[in-house]
Structures are given as structure tokens and as C-alpha cells.
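With one protein chain removed, the remaining protein chains of the complex are shown where they sit.
Labels run A, B and C following the written order; every chain starts at residue 1.
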């Protein structure tokens, strides 16, 4: 009755997911795991995955499990997900689904050929209760959505974070969650670069504003500002025909201290959607127990990849409006 | 057509009122003034009251003016207000109307004998737009008021501020404005002393909680905390049968800075009701032009004095509930 | 490795806890249950506790389990908890621990005699993340606490809810959580009755204000208003020497609709602390796996019972300040 889980890649996120499965969530147990670094695998077993077998390959993990989590580095995702599909096993894959849109397409095709959903992509924001409540508010009270004003702000990023990463690593979350929020797809993208903050470095244009247009005509502006200094801050306002709704601020204690009425803003991105990881993975366990997957699909991962690629092109031609073309959506994902 | 104003007492508040009349408000001009300190009077003329005559006495100011402002020290208020009434001239009196309730009673009697309202007491909160909006909200939306939760907090007070001043100098504003807000009178008072802050001194019990009961049964709790450190902060929440309403926070810019979503709290009490002084004095000018007074009356000043006296007694018998008895209200104040 | 749980009483809350154990939390499984109404027990098995054995008595459930949940009606709690202690099994008991303070005392004595904590009382607010964050804020930023202003408001209550229930069923939560928040005990209580809302009935004085004093001198005022109409609303503001902190509002989407900038207030109390139930029960499972209990203890339940009794007496003598005396705390609860 308890689902046997395999974990491929036991770095920070893999170990954290193993902890969730064994110590927080219900219905699953980690029975096998692997990592390119065997010490990492051993540490994972020692700390949170008692009794799990350390395997020599992803294939061995897949063979030993009812369902698998792909938490390896991005380059390896495609092959590992395809192997799980080939084995007919539900697979949760951290983003990116593949490092290129073509890889994501191959996964979609394999899943379609298999004939049943097996893949869930790790877009956790769809499981955040703020976004869930906002989506319900859009559906019930705001009227037809017309615009979205969003911001994705980090206090700081390391030197190796360069301009395209503002899309691939940062905007990627808005790309997925706003599609889902609006139940819509993108048709064009434009990037504009405001005056750069003096807190950035030579290889990173920061901030950026990405303008997206959807098939239904909704216009989205997303400020991406990864050296904003003051906090990790995710803003989202939907403007509908009847009114507006915003993503709530994370829970914080309102204080009156030192001449300020205020509340703390998170500084660490890991705290922002921490609850959503639990919900996301429980959703995977629940669906996997039925031999399938729900939530963000490989199609969603593919669309996000296509959209990201156009956004990166748009970074290279600031001000230009570039079209986004999607292939027809297979019926499996309706 | 321009009302000739006299100013008795040209300290900080007297000079500020003179400035308002000559440089902000409409309909009046300072023509005469006096102060026990002649240099102060000269400075007032030089800075804001150009052309005003410096008089040797309050009587001389009253004789030279259509209406007067009493801004002298508290001990002198009663005699000066009575002199203005005797001359049939509208008089604006800063609080306290008199240093004892009996003095306020004598002013009420003189005004009643004169047969027309001439006195406005300087309870400026009734002119604050937040309180005005809250009063309208109580009347229109909240249903019958049942409770009021209030707080009067100062960042710090000087050494000479002792326990009874928490009533006479601080709570006095809540005593007046809550009566007006509720259109009600007090029937009992109780004072309780929480653990004292370590930031107070030996002659001041701080904070205090004053519990007032009204004739209609409304229960009011007012926290008076004059060494609260963080700011000058006036809170007022009315709980009615249908819902609650609060005094708005003073206007401030919401910021996101240094890991905090916040806005400034005022530190200086003088900034909190600064707009209300203009409205209050314009109201005096407008009524005085018609030979009368409106706004907080000498009756209101008398009732505030009686209530304050009971509250000070209640400080001396912590926990005891003391009755507050008022004489019948003369018809002039209906 | 999986803890075998027994559930005594499978009404709404018992069944909900069984669901949590089997379908949400980790580490436990319901293996036995009982209810005075056998159909209720069967429904529980059918809906959420698959495979659990239906027993004929609480004793049989205790014998069949590693730990038990007492979710029966209040009159039965004492005997069932004592039976669990006698069997040396961890027991989670919904409030009240006993219907009278004396019953709670007997449980404390039995547990002390046993020599290890076995009992957790169902005061779930201690597990609410808002209260947890507020407690941390008190400890870290607000300075020594001096006052607490609190409110417990329900939109409406049924006819059978009478005046003392405002203490036993409603204030009881503040009684426990504020002791915990302040790490303090009560020494006196006073109740005052504001003007009654016209929405109450003859046997219920509503609203009420309960004033509590702690051993450290903190003064607490709690408004209990159970026909407030507008929503289920729990307010808590702590005033410390350096500043204030408030319980956060429950997460809600800020909207701009119909001339109002607003967010929803919950109407149903069951939604307010819904997450806390999960955390509370997981805490029980975790401690029970080690053969003990943590969280709110039988001592806490006993103190809450003593305090409640004094508050009810204080209702009968409005305005009087009644002392609250506690026996010495056994070392087991330090």
C-alpha cells in the first residue's frame, strides 16, 4: 500500500524531497536512491532516508521503485525522465524538464506514445495557497482578466548569474504560473531594460521588464529585478473587467517598533514557497499511487521552454516584439 | 468685514494661532495681543502678526478686538474667558478651560446668563478628518456602538510628567473626543495599572488602562502609555452591533526597504493633528463673524474637567469603579 | 515502526483526526476505534480509517493501540484519559480535559504518579503559525510584555449558548494561549458587561470583556463577542516595552471591487486554525513514538479549568476583581 519511491540525485533538493516523503507526507517511502557523488547518497540515507538502497544508476533506481523523483542536474533530466516513461513509472522532475525545448518535446512525445500522463514538473507555485486563492478570485469575482502586473525580486544574485538566467532561472516561474492562472497561452514577448542598478555586474542587465501577450489578449508585465536589495518579493496583480486581486503577502507579524509600522519581508527565496513543496509532492504521491501524474505536465514544461527561448531572444533585441508559436496541444493534456 | 482678533498669550501655541489667522485662514486678522513676557509679544508681531498692537492686559486686548484667543497659561484661563464673556465677545480657549471643574462651571454659568454661545474650547481632535470620518462611519454603518478600544501612546515624556498628568494632559483628549464620537456621557471610571515599563521614572506609573462606562452602556478601554518608545500613536476602534471601524493611520508612504514592508510612525505629537488646528480655528472665525461660537463648548470643557477629576481619584484607588455624576445640561448646549 | 493509534469517539472531530492520521500525517495508523454510536464508528472506518477494528469500549481501544485520541463527549474524558495513563499509553485529549477542575487535578496526579508525560490537551492555537510567530516576536523584539489586547469574535451562536459558555467554550482558548504566549500565570480576573447587542438572546450577555492580571503584572483585556455578525475574528496585540506586535490576519486575497479595497474575513471558526490541527496531531504522533507527550499538558488543562471557574464567578459579580490561586506546579511540568 505504501508507494516505493526512488530518488535520482540527492543534493539539497533531492534530500529535502526524501525528507518530505519519509517524515512529512503520507503514502510513500524512499526505497532507492542514487547520486553521482556516492557520499551525498550515503548522507541522504543517514539523515532522512533510513533503509533506502543506494543504487549505481538512475536505471537501477527506476527498476527498484514504483515512482521516481528526478533531482539530478539539469543536463541529465531528459534521459532520466525518458527512462522512467519507458518503464511506465510516474516521475516527478524538478525544473527544467530538459535543457532545451527539443528535449522537452521528446518527453512529450514519449508520454503521448505511452498514452497516459506519467510526468509532473516541479513548478511548485501552482501549489502555493496564495496563487490558488488568486486563481479562484479571478474565476469568481474579478471578471475577464485583461492585464497582469507582476514582479519577481531577489535581494541579490551571485556573479555567475548572467542576463539569460533572468529568464531561465527566474522568469520561468512566472511563465508557468501565469499561464495556469489565466488558463491561456503566450503569443508574443518583448523585453525592455530600464536603467541598470549599480548593484549588478557587467554580465547581468538588471532589472529587466518582460512584456507578454496571451492568445486571449491579456497583457502581462513582469519586472525581474534580482539585485533589489530589500528582499525576496513576488508580486502579482490581476486586473479584470470588474476589479483587481493581488497575491497576498507572506504571513508576518505586524509590528510597531522604532518609528515604523511594518512587517518583515523574506530574504531567502527558499522560505517563500516552502509550504507549496509539501503540497506539490503529496499531489505527486497521490496520483502516482494510481499509476499516473497530475499537476504541471511535460506539456507545460515544453511550453515553458519554448516561451523562455523566445524571451531570451527578446533580450537580445530589446524593444522588439517577438512572436511565440506553439505546436498543437496533444489531447492527452486537455 | 475682516474679523479683528486678539491673542492673549503669545507662546508657541498663541504665535502659531496668530500665524494661522494672518497667513493661512480667511476672514480674520490679528489686531491686538499681549503676553506676560513683552519680548514674546514683540517676537510674535515681528514674525507673524505684523501691525498688531501690543497691549498691557488681557482686558485691553478684549476691548480692542471682535473676538479673542486665550493661549495664556492654564491658571489665567478662567478670568480671561469670563472677561471675554462679560464683553460679549467670542472667545477661543486652549485647554484647560479652567484648572478646576468649579472654574469651568463658573464659565458655563456666565455663558448661560449671557444667553448665547461665545466659548469654543481647543479640543482639536473633533476637527481631525479621521475622527470625523469615523463618527460618520459609526452613524451610518457600524450599528449601535457597544465598545471602544483606544490607545494614546507617546514615545517619551519628561521627568516632570507625573501620574495624574496621564489624565489631565493626555487622556483629556480621549475624554472629550469619545463623548463626541458616541454622543454620550460617562457614568463611571476605573483605572488599572499594568506592569510598569522600565523606561518610566518613580513618579509616573506607566502604562495605565482607564475603563470608562457611558450612560448608554458603552464600555471604553483606553491604554495610556507615554513612554512607549516607538512613536506617537493614537488608536481608536469602535465595535458596533454590525461591525467595527478604526481611526485611520496618518498618511505615510508604504515602502519596501531593508527586509521590511513598512511605513513611518510619527514621533512628534505636534504633527499628528496639525491639520485639525487649521480647521478648528477656521470654525471659530466663521462662528465668531456671526457673534457666536460652535464646536466644543464650555459645557464640554466642564464635563471633561469633572470626568478627569474622577479618573484621577480612580488612579488613587486602582481597580475601584467610581461613579461620575454630571449636573443637568443647560438648554444652551443642546 | 508505524504507531498504532486508537480513536475513542468518532464524531466530527474524531473522524477528522482519524483522517489526518491515515491520510495527511506521517508515522501513525488508526488500528482501533469506538463510539457510543456504532454506526458512527462504522462510517469512520468506511470513510477514512480503512481496516481499523471497531471496539466495544474505550478500554479495548486502549489495549489495542500504542497511543489514543480521546474525542468522546466531555463527560467521558476524565475516565478515558485516566485509563490511558493507567495503561502507560500516550493520550491526546480534546478539550476539556475534564468537566471540572477537580477531574483535571486527578489526571495531573495520575500522570505525576506515573512519572512521565503522557497527556496532550487539544489546545491547537499553540500550533498556529501566527501565534508561534507572535511568541517569537515577543521574545525577540517587543521587550518585556506589559499588556495584551485581545478579541474573540464569532458571527453568531445558537440559542443554547448561554453566558458561562463565553468562558468555557470561547475564552478557554485565550486562557490557554495567552499563558503560553507570555509564559506566565493568572492571578486575578474581572468581567464587565458592555451594552448588549440586540442580536443576542435572553440567556446570553453579549459582548463581555474579561480582564486578566498575570503574576508578572501583565494586564490582559479580552473582548468576547459571539454575535458580532461580521465574521469569525481572533485578534491579539501584545504591547511590550519596546513596541507592539499583532496576530496576523488569515491569508486572503486583497481585492479592489465595488468601491472597496478589501479582503475576506472568515465566517466559519473551523477554517481559522485548520492548519494548526495538523501540526498539533503530528506533534502528538512524534512524541508518542517516543512513549511520551509534549505540547499542552494536563497541567495546562488543569490551570485553564481553574482559571475558567474564576472567570465564571466573575461573570456573576460584574466589576469585582477575583483572585486566581493555583497550587504549586509539579516538577514534571517544568
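Assume a residue touches a chain if its C-beta (ideal position, glycine included) is under 8 Å from a C-beta of that chain, and two chains touch if they have at least 3 such contacts.
Everything quoted here is computed from the prediction, not taken from an experiment.
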**Fill in**
Out of B:23, B:38 or B:329, the sole contact with the unshown chain comes from B:23
**Fill in**
Out of A:218, A:293, A:306 or A:324, the sole contact with the unshown chain comes from A:218
**Residue among C:35, C:111, C:233 or C:300 that touches the chain left out of view** = C:233
**Item:** Contact footprint on chain A, counting only the chain that is left out
**Value:** 144-147, 149, 190, 192-199, 207, 209, 211, 213, 216-219, 221, 223, 225, 228-230, 239, 241-244, 319, 321
**Item:** Where the missing chain touches chain B, by residue
**Value:** 22-27, 129-130, 133-134, 137, 141-142, 242-248, 251-258, 263
**Request:** Write the list of chain C residues that the hidden chain touches.
**Result:** 230-231, 233, 249, 252, 256-267
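Convention: only the chains that are shown with their structure count from here on.
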**Prompt:** Looking at chain B with chain C, do both copies bring the same residues to the contact (over half shared) or different ones?
**Reply:** same
**Message:** Among the chains here, which has the CA centroid at the largest distance from chain B's centroid?
**Reply:** A
**Request:** Provide the C-alpha centroid distance between chain A and chain B, rounded to the nearest whole angstrom.
**Result:** 58
**Length of the line joining the C-alpha centres of chain A and chain C, rounded to whole Å** = 38
**Complete:** Within chain A, the set of residues that touch 2 or more other chains is 252, 256-258, 263
